[in-house]
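All protein chains of the complex are present and in place, except for one that has been dropped.
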Amino acid sequence: MSSRENKIQGTIRESFIHMVSLLRWILLCLIILYLLSGIYSVSSNEVGVLQRFGKVIDDKVQPGIHYALPWPIDRITKVPIRIVNRILIDDFYSASEPESIARVFSGMTGLDSYCVTGDNNLVNVKCVIQYNITNPFDYLFRVKDANVMLRSMACNTIIHCLSKMPIDESLTRGKQEIADYTKVALQKRLDDSQSGLSVSFVELRDIKPPDRVQEFFSDVVKAKIDREKMINEAESYRNEKIPAAKADASRILQKAGAYKKEVVLRAEGEVDRFKRILTRVREKGDSARNMIYIETMKDIMKKVGRKHIMFRDKKGEVPARLRLYCPP
Amino acid sequence: MVVEQLNPSRWKEIDIKVKTAAIATGMNILLTGMKFLLYFFSGSMAILAEAWHSFSDIATSFLVFIAVRRSSLVEKKYADTEGTKESKARPQQLPSTMELFSSLAIGVLLTIVAGTLLRKCIQAEPRPIENTLVSGLLFLAFSLGSYLIYRFETRIGRKEGSLGLVSDGMHARADMTSSLLTGFSLVVYSMGLNLDRLVAGLIALFILSFALETIVNVGLVYFRREADYFFRYRSFKIIALLVDRGGVQKVNSIIHSFLETKFGRTKIMRVTYRGILYLPFMVVLIGYLSTAIFKVGIREQAIIERFGRPLSVREPVGPGLHLKLPWPLDKVKKVKTTYIEGLNIGNITDRQTRALIWTRKHGTEEPFLSGDNNFFYPYIVLHYRIKDIFHYLYKNTDAKVLVNEVAHRIATILFAHEAFYNIAATHRRVLEMEIFKRLQETLDELESGVELLSVNLKDIHPPISIADSFERVIAGYQEKQRIINDALGYHNKVLPESRGKSVRELEAARGYIVERTKRTEGNATRFRLSLPRYSQEKQITMSRIYLQTVQEVLREKTKVIVEPGAGVPELWMDFESFFPMDWKGGKNK
Partner (left out) sequence: MRYIFIIFGVLVVILGFVFMSTFTVSERDYVVLTQFGKPTRTVSTSGLYLKQPGFLETANRIDRRTHVFTTQPIQLLLGDKNPIVLTCYVCWRVRDPLLFFQSLLNAEIATQKLGDMVNSQLGSVLGEFTLGNIINTTPTEVKISTIEDRILKNTNVRTKEKYGIEVVQVGIRRIAYPTVVADAVYNRMRSEREKEAMKYRAEGREEAAKIEAKADREVSEILAGAYKKAQILKGEGDQQSLKIYSEAYSKDKEFFEFMKSMEVYKDILSQKSTLVLSTDSDLFRYLNNAQGQRR
């Protein structure tokens, strides 16, 4: 019995020893893996920040593959420094998407979203800001929620700018001024609070009067157009009428000229004929004249419809009674 | 004689008991010296007590040494006379008068020392102790040394049958215990818990017990004339004798025998089971003792109340780990003093409101009255801190309610002097400062213990039903502008139109003038031009035109020409053909 016991005990002990030696290898592998866990890579649009026990020892680790001591000794944080970020400031725009800030604000207060201009008019503004992270240290360690900060400060600069500008200017030539002012003022605020962000471009996407009064603003433009249209119509009326009148005038003149010519020619013709007859008569004398008279009478008597020739008696009265019948 | 005895060449001849006692004495001297050094090094009272304890141990060891040496000499003398009948009966040597006297002196000295230590413990201020960690570790080392002595002496003592050595060994064991205690208390001190005085007191008690022991034993020897008594009675035995003669012993022995019969094979098992038996008692004891330790958080201060009355009026207990008497004796009241509390005066906003708009209800509706008899609802938030927890806890029943009431009253009074617009806008800042000033003054007067940090008039608005009207007043100005604009618009429309119309009429008139003029001029000129200039021309022209006109007029007309010579015919005109009429009636056919 005891020998078997001994044997069992011996085998247990042997297996135990084997297990332990396997354990040794496993441990070795674990240790190597642990040491290898310190390898990391930084991609081309990032920059790495290396901390050793919390203390920053390099805040400009360039893209590539690097080695650092494994956690908890070293820790690497990667900051996307070359990515251009875009943020849309639509705080002052009409509520469209359900999660937009304007919608949230409206839910809280029951008010619309707009910005107030210098002459107490309301406008909707939409603005796009392009920025990137230029100081990774500040971005990681000096500021919390840099993006929220950016948005708030952008709204603030827009308010600052628009509150000094009348609405007509802001809708037209002030647009560039707003964008320029925003870029400069926003950057200053960001720097004051050590955000590590840098604004590269500010674009005023849209600035318009609120929807409720939009039609009236566009009506003003239409009115200007209407004015021009009316003036143009009047001018074309004028351009039509005057030449027509001139044409009429020349026509009248022409007609008068024709009349003049005609009258003169007729006179000349008549006169010419008369002169000829006159010379002939002058040559021939009185008999010519009688001839003309008798010719004329002949023609007349031929033509005349009715002729009544009355005899006068000795007393000199006309005995006949004539009933003249004048048919139409 | 002592020097002779300690001659190194004769070391081996000396009795082992003597050697033991000598070594023990030497070690005790060493330990004592180091402990006194450490005391100067660190300033801990427990170390001082320990040093005196060790000093007392030196004394006992030395006495043991003398006694043992004496007995060994006596033995030697008797050893020379071996075999004789008298050698069987060794007469006991009584300790000499000198020994007795010195023991008594030591006992008295130690009593004094113990008393002094105890007094210091109770009365003195807690002093800061330096280098605690190192000292503590050293003391742990010392305890090992004491343990060594204890094992050494008791072994030899048991073997050689010397009661003195055994009892001295017991002393060494006590020394070990107290060194351990001291060492641990020092280590714990470096963690912030100050047990120094407690431990010093305990050790002083130890010393006292030992002094008592010594005196009693001396007395017994003197009066009972037995050398054995010198080392017999230990402290607990004395106390037990005082309390219940042999009662504790009996219980102990009963438990002992019980355990031995049941489990008593190995010593370990016995010890273990004894431990388990005593466990509940130990747990209760530890639990009870743990009420003696309390923690004050970082934002708190605490007051210890002993039998209901607060201790240490000068300074409350600051953050950290502290000691007090256990439960029914001392109680602790903790108050948050650095934390900034907020208190709402007037009205409180509802939890879920997100915006404070006048036309929406966003909180309780308790109205205040302004100087111009308008209701309004202020939301005031106070930030305060408790600066004096004595006043806060004991001067007023509920300081928080007090602050609320006082603030409410001050606000009401100040508001009643100002018109609503001044409260809400123009004098708001001034009011805030005024409320702050008065409130702080009043709170200090009432000894509330509260320090005001800021008064915030967060929201002041008129009743919701009226809020509309307020806004309409301002809207009215815009309305005015609108009406003016509408009128101007009409102006802008009508004026140009009428201008246009007037121009139209003007131009038409001008045109008429020109037309008339030109037309007339033309006609006139024509007439003028066609006038004959000479009379001859005129004549000709007249006859010509006459003839021309007659020709045109009489052409194609029905004519009757009557020559005068023809008489006057009856001209019947055929009316019917001239005027065709239907004689029967009606006009034209």
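Annotations for the structure displayed:
Think of it as A and B in the order they're written, each chain with its own count starting at 1.
The rule is simple: a residue touches a chain if its C-beta (ideal position, glycine included) is under 8 Å from a C-beta of that chain, and two chains touch if they have at least 3 such contacts.
None of the values given here were measured: they were computed from a predicted structure.
When the full complex is taken into account, the listed residue touching the unshown chain is B:504, out of B:306, B:437 or B:504. Of the listed residues B:130, B:398 or B:468, the one in contact with the hidden chain in the full complex is B:468. Within the entire complex, the positions of chain A that touch the omitted partner chain are 17, 20, 24, 51, 53-56, 72, 91-92, 105, 108-122, 137, 140-145, 148-149, 152-153, 155-156, 159-160, 163-166, 189, 192-195, 209-210, 212-213, 216-217, 219-220, 222-224, 226-231, 233-235, 237-238, 241-242, 244-246, 248-250, 252-253, 255-257, 259-264, 266-268, 270-271, 274-275, 277-278, 281, 289, 292-293, 296-297, 299-300, 303-314, 316, 318, 322, 324, 326.
By the touch criterion stated above, the residues of chain B touching the omitted chain are 191-192, 295-300, 318-321, 338-340, 342, 353-359, 381, 383, 385, 421, 424-429, 432, 453-461, 467-468, 470-479, 481-483, 485-486, 488-490, 492-497, 499-501, 503-508, 510-512, 514-519, 521-523, 525-530, 532, 534, 536-537, 539-541, 543-544, 547-548, 550-551, 554-567, 569.
By definition in this document, only the chains that are shown with their structure count from here on.
Between chain A and chain B, the centres computed from C-alpha atoms are 60 Å apart. Those residues of chain B that touch chain A in the complex are listed here as 354-355, 357, 359-360, 558, 560, 565-574, 577-578.
Listing the residues of chain A that touch chain B in their complex gives 108-111, 308-310, 312, 317-318, 320-328.
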